[in-house]
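Okay, handing you the structure first.
Here the complex is missing a single protein chain, while all its other protein chains stay put.
Let's look at subunit A:
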Amino acid sequence: MGPKGGVGDAPVGSDTPRQKGKATPDTLKIGCIALVTKDGQPRRAEILSIRETKSGRQFYCNFDNFNKRLDEWVPVARIDFDQDVDWPSLEKEKPKDNKVKKASAAPKRAQPSKKAQKKVGKREQSVASEGQTPHPWTEFTENLAQAKAQGKAEDVEDKAVASLEIGGTPGVGPDEMELDEDETPAELAKKERTASFSREEEIEKLRTSGSMTQNPTEISRIRNISKVEFGKWVLFPWYFSPYPEVFSQEDRIFLCEFCLSYYGDLKSFSRHREKCTLQHPPGNEIYRDDFVSFFEIDGRRQRTWCRNLCLVSKMFLDHKTLYYDVDPFLFYVMTTRDDRGCHLIGYFSKEKESTDGYNVACILTLPQYQRKGYGRLLIQFSYELSKIEGKLGSPEKPLSDLGLLSYRQYWSENIVDLLLGYSERDEKCTIEGIASHLAMTTQDVEHTLQALKMQVYHKGEHKIVVPEKLRQQREKSKLKQKRLIDSERIQWKPPVFTASNRTWGW
């Protein structure tokens, strides 16, 4: 499949004809798609916001098929004005009747266009959160007024489109694509109608469990914090986080490394540092080795700290939602020790009671500690806790791209180790056996086996083949001697919650 083809990958551009034409820095407006240089190469990018700075006008660009964490403000110089620009086509007229027709004629094709459309609308919405654009405001409000004038009915339907996509995402089964094919227009319409409630449904779901959102309006906002001072590091946030609105205007914000309080100016931050006595996460240490410690923090008891933690992590997790409070979660925080205290490396949160059997809600290694094997430790720790609980666990979906890679690696390493043992002993194994040994769900085991092409159907029976490449890799990585969690050092009992805890919001 081509890098820009396919069904799911059209954040920019679509099959619907767009008006093309030359643009100038002054006429380029929100919703346009232009060629923008990214890492030395021209790439299609959608303009999501415009601002004026001392050095001139800047455009906030989302690059075609790049994760939103790579969105950035680009100066005029990086935009290629020699090429035609796709104008934000008459978005308001074509929408609905067009879509319905498409639905009847070629339901499958309808999807990308819907997506593109919805994206435009939603991004516009999110621009409201961008406080850094004093000038484009007028333009924006004009747009909005126009949108309103041009049809309330469209608004409703637009919502339906957005939710249609949501309706599809929870079932991440491989056959989901085919699903749409056999749908008659009537069915589709019906689906839309039922799906139009899914925003409420999702909020209801979040109210009772979970911390991840599938809702595009929740996730696709323009980054509001540009720079964060955090301990010895300066971090560049990847995504929007609902810090106080005024922080959007700050060049940088300051976070206390221990209590995670946030400050807009250096004076108040240093004043805070004079007074703050916290030197480790405010909870009980449940694991310690020479290298890291783990703390267990109850979201209800340490509401402020856990809220602060969530605000930090939201800057690096796209699908995390802070819609509801932190009460029903426990936070397992990994720290490294030095003479100043226990510094936050990463954490994972976990529902006190997960109806879906998740053992991890959100999981994050802070950027300054990434690619050092800490994520693996976090993942391993989450499974060690599941082993103590005697449950099989799985992380809450959707996973981020980085999350998927980390989990895949953890899963494949552990499964390969286990399988090599079986193969040496000439024993047979079952998926269930692997699952219970690693406290993983059987689906995760199966997915890993399939993803690594280890599961084959040979001579009338299912078999598992360990590819030579994997085996060599495993041996190589074993030589590197990675750090592991020593389960003997965990001092932890599964916390018990009473019915009244459950009833009264943990």
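Everything that follows uses one rule, which is that a contact is a pair of C-beta atoms (placed from the backbone, for glycine too) under 8 Å apart; a residue touches a chain by one contact, two chains touch by 3 or more; residues count from 1.
Please note the rule applied: contacts and distances are computed from a predicted model.
A chain of the complex is left out here; the name its UniProt entry carries, from "Signal peptidase complex catalytic subunit SEC11", "Protein YIPF5", "Histidine-containing phosphotransfer protein" or "Enhancer of polycomb-like protein", is "Enhancer of polycomb-like protein".
Contact with the chain not shown here comes from a single listed residue; of A:76, A:388 or A:404, that residue is A:404. From the set A:59, A:87 or A:243, the residue in touch with the chain omitted from the display is A:243, counting the whole complex. Of the listed residues A:87, A:305 or A:383, the one in contact with the hidden chain in the full complex is A:305.
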